[in-house]
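Each chain you see keeps its place in the complex, though not every chain is here.
Think of it as A and B in the order they're written, each chain with its own count starting at 1.
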Amino acid sequence: MAKLTQLIDNEVFRAYATYATIVLLKMMLMSLVTVYFRITRKAFVNPEDTASFGKGESAKKYLRTDPDVERVRRGHLNDLENIVPFLGIGLLYALSGPELYTALLHFRIFAGARIAHSFAYLIPLPQPGRGLSWAAGYAVTISMAYKVLKTVLYL
Amino acid sequence: MAKLTQLIDNEVFRAYATYATIVLLKMMLMSLVTVYFRITRKAFVNPEDTASFGKGESAKKYLRTDPDVERVRRGHLNDLENIVPFLGIGLLYALSGPELYTALLHFRIFAGARIAHSFAYLIPLPQPGRGLSWAAGYAVTISMAYKVLKTVLYL
């Protein structure tokens, strides 16, 4: 067990673990927001989900798309597309021996950018609010990928 | 190599590796189910996929959506949305030094819940079958995230 404890004692790794968990929890929150909008907007996609509204035509009218539900779903998918690279590249980056200060800067910008992205998407804020928050998270991930490849490259 | 062998010798880490691989294989199975339904229902989305059915109008009619195909695809996306957090948070949880018994409980409930979710989605079972299996996996992931943050928090 000594080994594992030592890994988790490393400050850069602890910072990665903290921010990775935060952005994953934020992404998971999108599921709850989707459920909230599906219920309040009465917009479902699976017939079995509308069974409690009655049978036949009375329930069928709730099988529809709603702009708010679709908006949350797009935000959720965008999270997946951007947080998956952060998880993988960020882990390798944390193991590549960066300076603590630099690593924290990367992790904080990424987490802040993704939280800002969700607000920009859900409120919604006028562009380029969402675009810039997306680009900030993207750029930080590229920067970490560069450090990883520079350190470990083995083709 | 000693290091790596020791990591993989840790029982909690081995349990994580086992259950993470199982849920990923289960998720990968959704791809095969999608292919199966696309072929049996003759419902494709890319024109190049219907080329073997002939040219022009005779092939074009197979470019359509099918309820069964869409159902599998929703189940697949739901897997991605829930298994990605499990992979990341579960790895950090396994490294945060939990009791073996507690860790196994978390991993087993998650894997069982996701397998139940797939059956509930594909059969489909009446609600709240799918909802409860989703919630069980979600709750277990939140519980692991709480343990990770309590152990490593470094903002």
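The criterion applied here is as follows: a contact is a pair of C-beta atoms (placed from the backbone, for glycine too) under 8 Å apart; a residue touches a chain by one contact, two chains touch by 3 or more.
Not measured: the values here are computed from a predicted model.
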| item | value |
| --- | --- |
| Entire complex copy count, 2 subunits given | 3 |
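The criterion applied here is as follows: only the chains that are shown with their structure count from here on.
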| item | value |
| --- | --- |
| Intercentroid distance (Cα basis), chain B paired with chain A, Å | 16 |
| Chain B residues touching chain A - in the complex, by the definition given at the top | 3, 6-7, 10, 12-13, 71, 74, 77, 80-82, 84-85, 87-89, 92, 94-97, 124-127, 130, 138, 141-142, 145, 148-149, 151-155 |
| Chain A to chain B touching residues, read off their complex | 1, 3-5, 7-8, 11, 13-15, 17-18, 20-21, 24-25, 27-28, 30-31, 45-46, 48-49, 51-52, 76-77, 80, 83-84, 87 |
